[in-house]
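Only a single protein chain was left out; the remaining protein chains are all shown in position.
Chain lettering (A, B and C) follows the sequence in which the chains are written, and residue indices restart at 1 in each chain.
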Amino acid sequence: MADLESFRAWVADASATLTDQAEHLTDLDRAIGDGDHGTNMARGFAACAALDPEAGYNGIDAYLKMVGMTLVSTVGGASGPLYGTFFLRLAGPLAAADEVGVHQVGQALRAGVEGVVARGKAQLGDKTMYDALAPALEAFDEASRDGQDLASCLEAAALAAAAGRDATEPLVARKGRASYLGERSAGHIDPGASSATLLIEAAARTLV
Amino acid sequence: MADLESFRAWVADASATLTDQAEHLTDLDRAIGDGDHGTNMARGFAACAALDPEAGYNGIDAYLKMVGMTLVSTVGGASGPLYGTFFLRLAGPLAAADEVGVHQVGQALRAGVEGVVARGKAQLGDKTMYDALAPALEAFDEASRDGQDLASCLEAAALAAAAGRDATEPLVARKGRASYLGERSAGHIDPGASSATLLIEAAARTLV
Amino acid sequence: MKKLLNDPADVVAEALAGMAAAHPDRLRVDLEHRLVLRAGGPVRGKVAVVSGGGSGHEPLHAGYVGLGMLDAACCGEVFTSPVPGQVVAATRATDGGAGVLHVVKNYTGDLLNFEMAAEIVAAGVDGPPVELAHVVTDDDVAVEDSTWTIGRRGVGVTVLLEKIVGAAAEERWPLDRCHALAERVNRQGRSMAMALTSCTVPAAGRPTFELGEDEMELGVGIHGEAGRATVPVAPAREVAASLVSAVRSDLGLRRGESVLALVNGLGGTPLLELYVMAHEVHRLLAGAGVGVARSLVGNYVTSLEMAGCSVTLLRADEELLRLYDAPVNTPGLRWGV
Partner (left out) sequence: MKKLLNDPADVVAEALAGMAAAHPDRLRVDLEHRLVLRAGGPVRGKVAVVSGGGSGHEPLHAGYVGLGMLDAACCGEVFTSPVPGQVVAATRATDGGAGVLHVVKNYTGDLLNFEMAAEIVAAGVDGPPVELAHVVTDDDVAVEDSTWTIGRRGVGVTVLLEKIVGAAAEERWPLDRCHALAERVNRQGRSMAMALTSCTVPAAGRPTFELGEDEMELGVGIHGEAGRATVPVAPAREVAASLVSAVRSDLGLRRGESVLALVNGLGGTPLLELYVMAHEVHRLLAGAGVGVARSLVGNYVTSLEMAGCSVTLLRADEELLRLYDAPVNTPGLRWGV
């Protein structure tokens, strides 16, 4: 079961990881975008990690909404609204819960990923963060149906996200800034798929 | 004795030499000026060398005036009016002569150099073309007083010009663009003193 | 990286402070939200025209705030779209009761952030309802158009659109007409750019892309996005021919038509060279029987210090020309006042 502390640990871990990987993400974005993805994500998650724990959000859902709003207002670019929406939507299925288990996290993840699609209209294979998030959700659900615990489900999700991220390499982008490159976008891993994988990996380390 | 053909040969030789040395002169000007002296001089003398021999200038003085006017209207920068004035003033003492000897060439040279001073107000040691022209004139006069022939007088002038040019190296410029550099202009040969030396050297090869 | 700045993280805030200091008579700067606004506040009964995007393209957009053009510009980090909170604040600060038109360049980040802002305003949680419309500029023919992708980037047409629609708003056209006009301007204009050098985003500290000593990038985007192809450097007349023919054919310009032509510098190219390009562009258009009704030459949509240029052609008609000629008083574009 994951409680508010777990979710706060997730965000803290994500912030540390993204700061650590900022240069790598920016390099990926320099190749097929505009070279700011690492800076954007590190700035946004640092702001989330700095949210005052006493600042009156009672419960997981309020906290996740706060994280979502913070991302929306600090990340900018394409990823700000997308990850912002992801966290805002995560909150829905977790309303009023103090502790959540596999089932609820699965529902939250689905809501979050659907939010990304609703906002960004990406389809599988468009070479976006969705190409990491979609397989992660699927793997989580499958592990959950197999009766595995939250940690195992998230580990399965993280592995699937990483595979999805790697599979973006040969793709020709159809969404986001990389799509301007046409054929020349092939041969590079998508920065958003990479940051999405880092986020799920952080969840697997913390939401337990 | 030098005739119209000699003067035309002088200009042709000067044009060839300046084209040849354009890059060198420009390099000198890049060090303490704005890097255009070679281009300016080569452009101007090429225009003079291309003057139509049939174009109605009868006599040496008319020809030199034409050269002077051409320099004024094609060289630009500081050196255009200065060399232009030099050639315009050269013409004076040679009026109505078909052939000229040591004495007249000496007078012409003096008039030309005085023209440069009248125009540019340079004094000896200001690190300008005058630092090559003044000793050249002096050496010419001395050789002329010694009774030497035109060729020898011009050779003496050329040697003195070259020495004057080399002596500009340690000087701090007080005129022209190099003066903006103050102390930093020391340690470089003046581009105008170099082109002036090339002109006198060309005269020594042709005005015979 | 050699740049005139202090901490790279502060460059946008400090530049906005500089704008406030330099143009106190005309502009007001909201440093908290990073907005540039007209000094006079909202104009009652006038549609407000609000734009914004990443910084680093100056004078776009902040330099186009003022009478006859924008009511506000939302300034994001360098090359990063503004966040919804900025757009919401700009919308609320400029609404004069006649609605607000958002002018958005077609980049996912800009689209999504303006869209979220519109949702927040529509939700009405933070204030009274505001009538909203938005136009998306997508004039860069270097990018292949397709319904499967996000489509083309918004570039040079954005300036002309802000000018023309700004004039219509000043004439008190209602929101739906301003919106329709904006869509029309976008449909009638196309652009293409090329770069001789990359640019360096201050926070990144090194060039966005690499170009060899003999290479140029054809079809480059204003954030240094790679273009159609990296090709050998060519004389101005060939560069102009590439740009003009791409734009002209995409726009389907025919003999006898006329255009507003914008020969735009990307930031690092001297005006002397831009006029050489303008000469070639005019020559090519004359050769194709296309008249140039109005001409702009200079740095209007830049990409920091990138060397290069873009050509924008906007099919002219009487209405557009009249609105284009109307008075404008902004730091970046001024006439008639």
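Criterion: contacts are C-beta pairs under 8 Å (C-beta built on N, C-alpha and C of every residue); 3 or more make two chains touch, one makes a residue touch a chain.
Small disclaimer: the values here were computed from a predicted structure and weren't measured.
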Touching partners, among the displayed chains, of the absent chain: B, C
Which of B:L4, B:L28, B:L82 or B:V113 contacts the chain that the document leaves out: B:L82
Options C:I120, C:A204 or C:V239, residue touching the unrepresented chain: C:V239
Touch residues of chain C, complete complex, unshown partner: 2-6, 11-12, 14-19, 21-23, 55-56, 58-59, 63, 78, 196-197, 213-214, 216, 233, 235-237, 239, 263, 267-280, 282-283, 292, 295-297, 299, 302, 304-305, 307-309, 329, 331, 334-337
Those residues of chain B which, in the complete complex, touch the missing chain: 26, 30, 33-36, 39-40, 72-82, 84-85, 119-120, 173-177, 179-182, 184
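Throughout what follows, only the chains that are shown with their structure count from here on.
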Inter-chain centre distance, chain A versus chain C - centres from mean C-alpha coordinates, in Å: 32
Mean-CA-position distance for chain C and chain B (Å): 55
Between chain A and chain B, centroid-to-centroid distance (C-alpha), Å: 76
